[in-house]
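Handing you this structure, nothing more for now.
Of the protein chains in this complex, all but one are displayed in their positions.
Moving on to chain A:
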Amino acid sequence: MEGLNEVLTLFLSIDNFIAIGVGVLIGVIVGAIPGLTATMAVALALPFTFSLAPVTAILLLVGIYKGGMYGGSVTAILIHTPGSPASACTLLDGYPLTQQGKAKKALQMALYSSCIADVLSNLALILFASYLAKIALNFGPPEFFWLICFSLTIIISIAGESVIKGLIVACLGIIISCIGMDAVHGTQRLTFDNYNLMDRVSFVPLLIGLFAIPEVLDFYLKKASPHIRAASSGVGLTMKELKASMSSIVRGSLIGVIIGAIPGTGATAAAFISYSDAKRRSPNRANFGKGELDGVAAAESGNNGVAGATLIPLLSLGIPGDVITAIILGAFMIHGLTPGPVLFQENLPVVYALFCGIMISSVVLLAVGHGVIRYFSLIAEIPKAVLLPIVLLFCVYGAFAVNNSVFDIGLMLFFGVVGYLFKITGFATAPFLLGFILGPMFEDNLRRTLLIGRGDPMIFFRGPITWCFIALTLLSLFFALRRYWLERIRTAP
């Protein structure tokens, strides 16, 4: 009873509620600006939390994180520019919906699926943290290797019109991801002695260039892109539509939770896995990529499902799963708390007060999101001749802001041209992105596995988790290829 009292004293302070509200609002706005990611917002907010109480400080950062996850989808849906990497998958169906005048529907679907996934993810954190953390620890390089193999099979389902074209761009993405220092020996690969390429190709400039710039180029080169004006960009989401996507949302959330609990995989992969799973199961499979609400729901529930779950390895093991949780770990340390088993022993009331706040943050996200959708929808009303120069400005700024590097602006423009070439030649862009993200993970884990196993290939088959992912990979490949051949036979003259 005394414990409960302490939790409530820690949690029920007006500061905490203000922190969550302000955090989520900042997150949504920053997340929605291309190039300004939730990671940056969390890093910038960190010094302001020094003077706050520990629980309030962490809740502010968690609020920004969650808001940012949703905010990134707004520009993905409205202007084909993912505000954050994790929302790259949302634009596959979100942007076509905007083009059809259904921006409001897409934004609402993104919000509701984000919030539902968030709640489920939080529940997983609160109820199963210690259990999921144990699974995460069993994820060594061989298990990761097969998880990445499984994720690579998704390329087939997001390849667009042609599987062969999809595989070609995915390979290009993998090649681009090889640029920079080799992770095992430190060899410089494909850098042509250019100092700026010695690390790796920066992700944010590539992302912005690939998706936003082709839209801008397309508009000015064709000068005929019709602007769709509908009353507040269409009607809102109906209950029936939400219900129809509910199973995708729940499955996406669970995928997000599992991926989130394993450090080092990330929300982008979760969104794509969830999307491809929903596509495989959907009767409207053919409509995916052309404006399917279920696609938005699956992508957003996948990436938001990660948000609560990344706190599982952080709180229970002290291991940050991504950059944002690494900053939150820093915040814990500044306030004299050490996440990990010791935190649960020594500061249990703080942990439970955080859990209360994290649950509340999902509700706040719903409220804030609801409030801002109205204004965000207006973006879809702005004539493109006015909107696109502003978008371009943000793109340049966003590409620069990540590393304060002018080279990155050039990189963004280069990938803009690449993206445009993909667009006019009918190559899908998403497999390129997936190749770029998964390529290094594939290579790293392949080489790590061989190093750990001292060259013995049997390590790839060392336990139930590896077998489970081998089976999933083979099944996924089998079904994808079967569908591909069936369609070829059907469309053959």
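Note that contacts are C-beta pairs under 8 Å (C-beta built on N, C-alpha and C of every residue); 3 or more make two chains touch, one makes a residue touch a chain; residues count from 1.
Convention: contacts and distances are computed from a predicted model.
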- Item | Per UniProt, the name of the complex member that is left out, chosen from "Cytochrome ubiquinol oxidase subunit I", "Tripartite tricarboxylate transporter substrate binding protein", "Sulfur carrier protein ThiS" or "Spore maturation protein" | "Tripartite tricarboxylate transporter substrate binding protein"
- Give the residue, chosen from A:Ser13, A:Gln99, A:Asn287 or A:Asn403, that touches the chain omitted from the document. A:Asn403
- Message: Considering the complete complex, identify which of A:Gly321, A:Gly398 or A:Gly416 is in touch with the unshown chain.
- Response: A:Gly321
- From A:Val22, A:Leu123, A:Met181 or A:Leu446, residue that would touch the chain that is not displayed: A:Met181
- Query: Taking the entire complex into account, which one of A:Lys165, A:Lys423 or A:Arg448 touches the absent chain?
  - Reply: A:Arg448
- Message: Going by the contact rule already stated, which one of A:Leu190, A:Val235 or A:Met333 would touch the omitted chain in the full complex?
- Response: A:Met333
- Considering the whole complex rather than only what is displayed, give the residues of chain A touching the chain that is not shown. 39-40, 42-43, 46-47, 50, 136-141, 181-188, 193, 195-196, 198-199, 263-264, 313, 317-321, 323-327, 329-330, 333-334, 336, 338-342, 403-405, 444, 448, 451-452, 454
